[in-house]
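A single protein chain has been omitted from the complex, and every remaining protein chain is retained in its original position.
The chains carry the letters A and B, assigned in the order they are written, with residues numbered from 1 in each.
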Amino acid sequence: MKNIALGQYYPAKSPLHRLDPRIKVLLALIYICAAAFCKNIIGFGVLLVSALLIVALGRIPFKTIFRSLTPVLFVMLFAVFFQVFFTKGDMLLFAWWKLQIYGEGLYLALFTIVRIFTLIIGTSMFLTYTTTPIELTYAIEDLLSPLKKLKVPVHDFAMMMTLALRFIPTLVEEADKIMTAQKARGADFSTGSLVQRAKALKPVLIPLIVSAMRHAVELAVAMECRCYHGDGTRMVVRKCRFSDIAALIVMIIFLAGIIYLNILGLVYTA
Amino acid sequence: MSEISVENVSFFHGKGTPYEIKALDGVTLNIVPNTITGIIGHTGSGKSTLVELFNGILKPAEGRVLLDGADIWAKPKEIRNVRFRVGLVMQYPESQLFEETIRQDIAFGPRNMGLSEQEIEERVIEAAGFVGLGKDMLDKSPFDLSGGQKRRAAIAGIIAMRPDVLILDEPAAGLDPAGREAIFSNIMEYRKNSGSTVVIVSHSMEDMARYCDRVMVMSEGKLIMNGTRDEVFSKPERLAEAGLDIPQITKLMLLLRERGIEVDTGVYTSERAYEELIRLFKKDTAQSR
Partner (left out) sequence: MDLPFIKVENISYSYKGDGGVGVPVIKELSLEIREGEFVAVLGHNGSGKSTLAKLLNMIFSPQSGKIYIDGKDITAPDMTDDDVFALRKTVGMVFQNPDNQLVATIVEDDVAFGPENLSVPSEEIRKRVDEALRAVGMTKYAHHEPHRLSGGQKQRVAIAGIIAMLPKCIIFDESTAMLDPIGRREVMQTIKMLNEKMGITVIMITHYMDEAAMAGRIVVLDEGRIALDGKPSEVFEREELLRSMGLDVPQCAAIIHRLREAGVALKGDCTTPEKCAELIGRALGGEGRDV
């Protein structure tokens, strides 16, 4: 239990890992836009190729990627099912009783798969796999820093995220210990109906909440003692390098290209 | 009287992950009934894992854990009965308190055993008495107690199950000298009155030397010493080899031996050390006359 992976950061040395996390947040956003705007058949081909290219650049094994895709497989199949069977168009391919499958439906299903696939690749490759949670926190804080002028406590939000990340393993470990202690008193977490099992969690949840509160109070005092006041400097000051800027420009051109393809035509919409 | 024995047991933490650690490595031992057995070793020596195997919280990867000669994992569905017979008080047990009153909290174990309300009430009062919590305390919220009282209420929660074997993992951790003294005198009193077997896991050599009849020493997942307290503490060199602190008194005796003074280095209690030294001083004055 102690060894749970936070996020799904995959430690490796790759061009993607080296990029400035702030740039990666922007890249992910632009890439998502590209996937969302694309309506062109060639565009979808380009998206698919780009997604594979990004995976290769991040040096993440395909096995790991596919494992992270399994949870959304159901959503994909569901979307495919609806689009295959409920899209009506001109190209009737197959008809039996009330079921009619049109060519347009197949196209749309295919596009949906590509779109969901690229969305997931885009976010996971730029954010979770190649960026540590703490880098991500700092990146979001930096990108949101203009809001500081509007008196939005951006630094405090970032601190909260960091603390959450810091304390998840500690609390998981504690939950484990409390569960063991209650098992030693005969608590049963693994048999009985769903309601019974939910009830059986009370002896774990209450001590866990009490403990989390105590952590919070003591932590607040310790942070005060270290002069926390919601602002300060940063030890590591990231500077955008040439490669970061280059990546951003390439991505903007990519988005422009996808939109341009839409204008060209060959558009399939329902 | 129930007897726990462990045959050639091995256990891994995080099996199958990159963080796999062999916590126990072919351990064979038995806990002599009606004694107080101390288990000592560093963090990570496997001592806490060992006691969690005793009551079936953990299942050995290899080997068997026996209670009165019967494999406790013969019927995995009935493992709870083993936990009622082998009571385990975990480290910092006060973190398990959750009920609205002390009474209800102590009753949690007996209630899980399916006892009658009358029997539960009887056991709660008895267990609270053992740890020195009066009847007036029973209706208080566990969260209103002092640290030492919480600890004792949590121990009562295990005692109320009337286990044949009571295991305590670092029962005095984090308490001040008076609190330590109080907890240990409660445990001693409980043992005397109930006649049950007690196992104490501790880092403190002084506590082991004071309270335990038998001592087991764990190091890197292996049992490296096992015997009566005299047998174990008469070999302070071996304890030091395992990187453990030796009792302060033993240390003093070893230092005196180094200075060429003929003392018994197997001495580990204040009382014996005093006798040993006063004997030497009397001899010394007799000689110099």
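Following the convention adopted for this analysis, a contact is a pair of C-beta atoms (placed from the backbone, for glycine too) under 8 Å apart; a residue touches a chain by one contact, two chains touch by 3 or more.
All of these numbers come straight from a predicted model, not from anything done at the bench.
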Residue of A:219, A:250 or A:264 touching the missing chain in the full complex: A:219
Residue among B:22, B:64 or B:203 touching the omitted chain: B:203
Selected residue (touches chain absent from view) among A:145, A:170 or A:243: A:170
Residues of chain A in contact with the chain not shown: 2, 6, 132-134, 159, 162-163, 165-166, 169-170, 173, 214-215, 218-219, 221-229, 231-237
Chain not shown, touching residues in chain B: 42-43, 146-148, 173-179, 203, 206, 243-245, 247-249, 251-252, 255-256, 258-261, 270, 273-274, 277-278, 280-281, 284
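What we mean here is this: only the chains that are shown with their structure count from here on.
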Distance between the centres, which are taken as Cα means, of chain B and chain A, whole angstrom: 47
Complex interface listing, chain A residues touching chain B: 2-3, 174, 177-178, 180-188, 202-203, 206-207, 210-211
Residue numbers on chain B that touch chain A, as the complex places them: 14, 17-19, 52, 55, 57, 80, 83-84, 87-91, 93, 95-98, 108-109, 112-113, 143, 157-158, 161
